[in-house]
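The complex is shown incomplete by one protein chain, all other protein chains being positioned as in the whole.
After this line comes subunit A, so read on.
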Amino acid sequence: MTVAVFFGCTFIAFGPAVALFVFTIARDPLRVIFLIAGAFFWLVSLLLSSLVWFITVQISNKNSATQQTGLLIFGVVLSVLLQEAFRYGYYRLLKKANEGLLALSQEDTMPISIRQLAYVSGLGFGFMSGAFSVVNILSDSLGPGTVGIHGDSQHYFISSAFMTLAIILLHMFWGVVFFESCERQRWWGLGAVVISHLVVSCVSFVNPHYQGSLIPTYIILSVMAAWAYLCAGGSLRNLKLCLTCKDKDFLLANHRPR
């Protein structure tokens, strides 16, 4: 039964993200490289925030429960802010790298647009964040037992998997919106991304009332999805044409000469 839980939760958490990777990123080596670099940036931000948290825990009073909870909230907020800071740092790095790439390449156009970079880096952040969220939980789900012997809710594994799915997709959408806001100098967009990230992270303190944390997260996910779609140049008309396969521009543009 528990191997089933392990595979089920893995596929729930990583399924859509891996599908996106396979269909849109895997063929282009440049995109893969930027995805992995994005993942690495997220990892460094996690390293810094965990260093700060570790030090503060060591110097704190370990017996006081309120202090520990306060420290946890502080840790979460700090981590969110650091992640967004590193996203901004990655944006600056990519801008500089793009200029360099243009100088090196033999064609006149940029090999990869900033919008594609936004999508790829967001997904990279998402993969690494999802891995760190859920891999420990998955390894515990492999044993013969499930959560609940001390009265905790049994839905721990599956709600963790759904939460991770939401986080991965959210990182991707945040990446798109963030880079677009930076390009257009729309600072309120940046602020919205940071605030929605903080809201999603802090709402997880409501657990184990999983409805309380998952529902707001998915609402924010759909809002961000729509916003990212609009940022990427989509509109309702495009959507209708795409779904009924009548968009000639799209078909022509994607018709590659052999």
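Just so we're on the same page, a residue touches a chain if its C-beta (ideal position, glycine included) is under 8 Å from a C-beta of that chain, and two chains touch if they have at least 3 such contacts; residues count from 1.
Just so it is clear, contacts and distances are computed from a predicted model.
Taken from the listed names "Histidine-containing phosphotransfer protein", "Tetraspanin", "Pantothenate kinase 4-like" or "Nicastrin", the protein name that UniProt assigns to the chain not shown is "Nicastrin".
Only one of the listed residues, A:D28, A:D140 or A:E183, touches the absent chain: A:D140. From the options A:K62, A:K96, A:H150 or A:R237, the residue with contact to the chain not on display is A:H150.
In the full complex, subunit A touches the hidden chain at residues 136-137, 140, 143-150, 152, 154, 156.
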